[in-house]
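With one protein chain withheld, the remaining protein chains of the complex are depicted in position.
In this document, chain identifiers A, B and C correspond to the written order of the chains, with residue numbering beginning at 1 in each.
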């Protein structure tokens, strides 16, 4: 029988000893396997997974392995469960945990810092210097510790935010994406009412960056991209102006829209050499530029422009500084409708199909969500 | 007769109507000419120039023209006086100026913001959005407004710092360079005691960055470069370790010296593709990197490394946020000996020789200073 | 004839040489007088006053004199025009002003810093160390320089924000009040989504602090006071909970509403010993408290509680750090309805009546606005 330390379990939530979980096989292979249901330690809870959104980095991990396996030089890590944009219901509590109750719905952020390194002590837990060392207390669920494509997962209480009753499971999976967008704005200074913000790249983070910036009063909010359908969603989420960079010169238009000086804040979510260059040249003197996408190759840029213009640049690898909580609040108050980027839903048992939709953008997929409300059904479907 | 508004002049400092000033001719040409002695307006003073240090950007301006002439598309600006690292004695006061007195020795910083734009209102006067528009009140002496290779210059009172009696004229010309180094550390957060700092490039800004970082308690302070003599001066100014990048791998050594994680703060003062790449890879997760040199060509870099590691980057084009005052204080208290980078002195009348020493690094020149203590002598020598 | 420097006037806006202006007489006396229409200098404009809101500090100045006259030890300043919460139309431009155009509607903030002192150089223009010295460039319209109870006033361009067509004159007079509330939140850190905020005192600044905090996503927003009608308006402006401190213990209730720890941010807008004490004890450990009201007498408080709990406190004397622009943007986007605090309107010619309504809170007056759309009518009415 499942035995949590201190028996912090509830009869309402009987927990099986074993659970179904998708695990990595070889490159682009996933298998649905039985695993022991994990047991929460101090400051941790067990979350019953109810829904998971698929992120582009999930596709990379399934293709190339987790950061830990890559660093380790191993070809692949065969028992690892990916998936990091999930939400669920608290099923068991670690010792001394009273911050949450069994039965509460929660959404998650990815990173729990070690709490011991210099960065964690500064509050920069997503820059934890013990990244990838679970023995030091660090967790990056779905990256270096098991994630959400499973029936249950362990979360440090620092990674949780309560989901209000008025928010659906699917919407709640988007909170961590909105939290990443919010973190970009947090590092940009946060006080963006009346400031000009350009978002480059209408992927999920970019689209929600538009929504969050507008919710905080940024003006104008400008979105650049190449796909008209995506740009149209950006407009619905609050963009004052969209620029199709296949047709218009975004640097020139941003300058026109900002009295000739360029934008106060630019969030680069596309990661190409062309867009990074545009980002640099559309930021105004003393302005700030957040790189939120990973360029896959070295980028040749006009760094002298940064120097001449006192431009601040910083990279973010995900959420941070409790931005997920701020994003959750704006979503809870319906300040924007994140579900506009949720396009498809599959049961967890159909994860491979869901991944294909996400990877190939089948049917213009943006966010594909897998759900797990009826664990029994999932288990039987997979057998 | 020289007529200052409100007659804020003193009989102790009789001011001639005309003064000698070096002005730009064609590329790499300078002429010593007569100009009307300028008159200080509200919040301005007239400074009698006593000494000027030569900076690499002076050489560029003398070769290519001032930023204003370049932007204007003109081949050259024939009456412009360059020179921005100067100090002198207050000779006349603009209307209502009582912050300074005639006869006080002052060193200068370059930029006076317009005081009206968004950046100036934020205190970011070196990021002034009216850069190059003197009609809006912006001044960048030696860049967009007349500079210090002359008998007199106008300075906004915001650009002055008093020179203590214990500091020589030549040392006082170095305050603006130290102020730039201090500004780099200011933007890095300033609280560097016990933090690891790498300075890349042992030019004047780099060497004084070593000195300032050490004065503030940074540890270790590491300096990289290629010239052993310069690295040796860095050691004298406080570097705990120097790395000759022609012989050692700086990224590896910095990692070894920092417990495997890389440096907290990196100040890049070399501006080559190689050193920028090293800078990025030797900054630790969540660390900060200041670009203080202008790369002359586009730089190809691993921007994904910035994103993966939450690294902050910002460019600085000179001093800012009153860092010159903080640098002056440390120099006034003899916390480091900036004169170690002062290698040669010439009279202002020999400016061409001084420039040649600086340009060609004759006799291992670092900072070459021209002095103007006896204006009469200068004038006669030039005739 | 009215002669602006550089003739930056327009035939559309013929400006008379003389204007009507209310000036201070003895205590609580105001006279409508002719004054020369002022002429804008560099970086200044002439604003035709269209509407002015009355603030409690106007009443104090009319009763006791302006800060300048009080400091000067004079019984009163007989030619001074008070009034600082105004909006109007740009009627003439100072030399080189191209940031605004004649005919544009603008609202104002009070303080233009000198641009020269240490605080102004830091961007803290409302903490200008040359407060009250117009010869240094400082202006605090309606406090130390002539204000808005007149046909025209001079404003530094730093004190202007454009009014959108969709905003009424009366609403635009409230922007500076909302800007003060926004500044309180700015100093508190600004990123208040999901943070608990208590506002003490449902006066104009307090009520708009509720509105701004809610617009930025704060939750819960709690308002305390004694007048049920005011508290009800607070609810309409976004308060999640109101506390009538005559009936309930606000410290206890705030603790209950915040999981026992107290509020993250408290804005004290009442200024009594009782409410300051409540403010201190309802702020949580590491929380922040903004004092936005002037206690009229020394306050006895438990300062040890601040020390034991690492609480940050700061006083604000008005708007600052361009918060008025951020407030304007939120109002322009109709994120809250500031007009809920606007209760009464009178013509400028009836200023004494308007002041009486404000002073005696006749008919539950909150914000009383005087308008001046038809200057001719005002002039004739006053004769």
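Assume a residue touches a chain if its C-beta (ideal position, glycine included) is under 8 Å from a C-beta of that chain, and two chains touch if they have at least 3 such contacts.
All of these numbers come straight from a predicted model, not from anything done at the bench.
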Contact residue for the chain not shown (choose from B:326, B:342 or B:367): B:326
Chain not shown: contacting residue from A:157, A:197 or A:245: A:157
Selected from C:313, C:332 or C:348 as touching the chain missing from the view: C:313
Interface residues of subunit A (partner: the chain not displayed): 42-43, 96, 99, 115-116, 118, 120-125, 135-137, 157-158, 321-322
Touch list for subunit B against the chain that is not drawn: 182, 186, 190-191, 193-194, 215-217, 219, 325-330, 332-333, 335
Footprint left on subunit C by the chain that the document does not show: 118-119, 122, 124, 126-129, 131, 261, 264, 271, 276, 284-286, 291-296, 298-304, 306-317, 320
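To be clear about the criterion, only the chains that are shown with their structure count from here on.
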Distance between chain centroids, defined by C-alpha means - subunit A, subunit B (Å): 43
Subunit A and subunit C, separation of their C-alpha mean positions in angstrom: 41
